[in-house]
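Before anything else, here's the structure in question.
Every protein chain of the complex appears in place save one, which is left out.
Chain IDs A, B and C follow the sequence of writing; residue 1 opens each chain.
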Amino acid sequence: MLEELKQVVYEANMELPKYGLVTFTWGNVSAMDRESGYFVIKPSGVDYNQLKPEDMVVMDLNMNKIEGRYNPSSDTATHCELYKAFPQIGGIVHTHSSWASSWAQSGRGIPCYGTTHADYIYGEVPCVRNLTKEELEDYEANTGRLIVEHFQNRDIEAVPCVLCKNHGPFTWGKDAYEAVHNAVVLEEVAKMAACTEMINPRATEAPKELLDKHYYRKHGENAYYGQE
Amino acid sequence: MLEELKQVVYEANMELPKYGLVTFTWGNVSAMDRESGYFVIKPSGVDYNQLKPEDMVVMDLNMNKIEGRYNPSSDTATHCELYKAFPQIGGIVHTHSSWASSWAQSGRGIPCYGTTHADYIYGEVPCVRNLTKEELEDYEANTGRLIVEHFQNRDIEAVPCVLCKNHGPFTWGKDAYEAVHNAVVLEEVAKMAACTEMINPRATEAPKELLDKHYYRKHGENAYYGQE
Amino acid sequence: MLEELKQVVYEANMELPKYGLVTFTWGNVSAMDRESGYFVIKPSGVDYNQLKPEDMVVMDLNMNKIEGRYNPSSDTATHCELYKAFPQIGGIVHTHSSWASSWAQSGRGIPCYGTTHADYIYGEVPCVRNLTKEELEDYEANTGRLIVEHFQNRDIEAVPCVLCKNHGPFTWGKDAYEAVHNAVVLEEVAKMAACTEMINPRATEAPKELLDKHYYRKHGENAYYGQE
Partner (left out) sequence: MLEELKQVVYEANMELPKYGLVTFTWGNVSAMDRESGYFVIKPSGVDYNQLKPEDMVVMDLNMNKIEGRYNPSSDTATHCELYKAFPQIGGIVHTHSSWASSWAQSGRGIPCYGTTHADYIYGEVPCVRNLTKEELEDYEANTGRLIVEHFQNRDIEAVPCVLCKNHGPFTWGKDAYEAVHNAVVLEEVAKMAACTEMINPRATEAPKELLDKHYYRKHGENAYYGQE
């Protein structure tokens, strides 16, 4: 069932080590099939070199396992909350990539210092707070709920990523491919923002009009980047 | 038409990922054929692994597409302004390479801290200002005009690169090959300058006589580096 | 004798350059066979590309060489002290990996800034003091004794690594494989902790409840990470 999507999710997961975003098994990609209401996600703690498309796990939005011989990723409940809240999202990625996780560990959002950032993310990458002791009892689901709360009145497509304090990043997109793409972008943007502050501790964010220019060069009806 | 130059520009573009200067499609190389008055540039947003020599786009200096099935790079107007203003330039590169872009994002020019820099670039790598809101309406062309203005009374061959604030670097040379070479040099120089200041926040620029020595060891009529 | 364990130790040693943890011969892995009371360790100063399984050296816990044509690693006495003191340990790794050694050189323990750290190491990675002039006379054994002293009343399985001031890290595990795994984790954690402080010099350790949550997600009887 959902064999095509399993293949896609498998391939998207294999992109993470290829792009240097994961060490060992520290990452997971999922993708949603809105028609059936199921999503497909990587199994928990399985080595990337042993992963096969048929190992992917099929879940419904009530956290029931529909198919698969493995346990799903331990972060599955976070993915689930995001799919429930945001119908625009078709793929989600979680990693512990070095620079994005370092920003998360520092407890700071990533300021928008330039056009590399603005081409993909409109404004700061937010860093959401730690969960309370009580919230930690349902850790993964509450992580998802906290992200949902943060984006309640914001455009989740314009800012396709978030940092969880003392933890790491989540990114998303219309499909698994775009979510992985955004995970790569976020890591590069996180690295350059840290280097920017190292070079100039008083660096300031890029002017709003430049951010607008770059963002709308690639998004919206007047976009003129690429071939479409 | 211009098949040889298309091949050269294709190969020069493929050097960018090889040298680690681009992520995804974030870079472009062009080259000028002064005889015909046309230049050849990478298409916009096409994957490097799918790029072929025949995908290169031929443009004239009035920004008319002369040949090619794809849209040219979204930065084409910047390349065009530079070719119009500086007849010595035969190739141009734009990237978002990490260290050079971090300097651009920090809004600082790169001081000349040593001979690696001085072997290729005479003095500071300049960082030009943000465009105004009005100038942003014709973003790419005005980026080119700002660079042209900066180099009006300077030697564009002695300083074959520039940083655009909150954006990234442009480099150039007598041909596409030399422009790529300078993009690699700039990234390494940018990295070492940041590390130099990390090691010694009070580091000072190399003495002028050392810069002269190294620059003229490789450039001008008394050069004695290499085999010519 | 112990041919299987020699093969394991050989393979574990070969993982060190693969994961970028050693330059030249700067690292060694050993593993203990509790039944015979012998341990197997890499020979001293032999190139990784020339290493063969049969080159591994068999030692007893009184530092007698039981088998092998080569001298054992110069750090063998450190390994020996740890095996003697801690029956839970089945494998030990020593490297000069860049980031972990930089923390050791700085004389600081590595604060637990996030879940990547907490997934494997419960709390700070300790940095033990320099040996005194007298202790240096039996350098390698006393390095081991100092580590043993530090962990006397602590859980050596919950914190499977230590930094030796002005020197570098040791990691361990139930076998050679797990010890290498922990060496990779430590290097990544060391890198991210340094970057975290670079991004925010006032970064604070992750809240205890988050550390508990992540540690017990992977360890102990209520663990639910992975497939077991």
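Quick note on the criterion: a contact is a pair of C-beta atoms (placed from the backbone, for glycine too) under 8 Å apart; a residue touches a chain by one contact, two chains touch by 3 or more.
Here the structure is a predicted model, which means the values were calculated and not measured.
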item	value
Visible chains that the absent chain touches, using the contact criterion stated earlier	B, C
Full-complex contact with the absent chain, from B:M1, B:A158 or B:M198	B:M198
Full-complex contact with the absent chain, from B:G27, B:G45, B:G91 or B:G114	B:G114
Residue in contact with the excluded chain [from C:Y10, C:Y38, C:Y83 or C:W103]	C:W103
Contacting the left-out chain in the complete assembly, out of C:K52, C:K133 or C:R202	C:K133
Contacts of subunit B with the absent chain, listed as residue ranges	113-116, 181, 184-185, 188, 191-193, 195-200, 203-204, 206-207, 209-210, 213, 217, 224-227
Positions on subunit C contacted by the hidden chain, ascending	23-24, 26, 43-46, 70-71, 74, 96, 98-99, 101-108, 130-131, 133, 136, 139, 166-168, 194, 197-198
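Just so we're on the same page, only the chains that are shown with their structure count from here on.
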item	value
Most central chain, Cα average position	A
For subunit A placed onto subunit B, the superposition rotation in degrees, Cα atoms, nearest 5	90
Length of the line joining the C-alpha centres of subunit B and subunit C, rounded to whole Å	46
Subunit A-subunit C separation of Cα centroids, rounded to whole Å	33
Shared interface positions of subunit B, touching two or more other chains	none
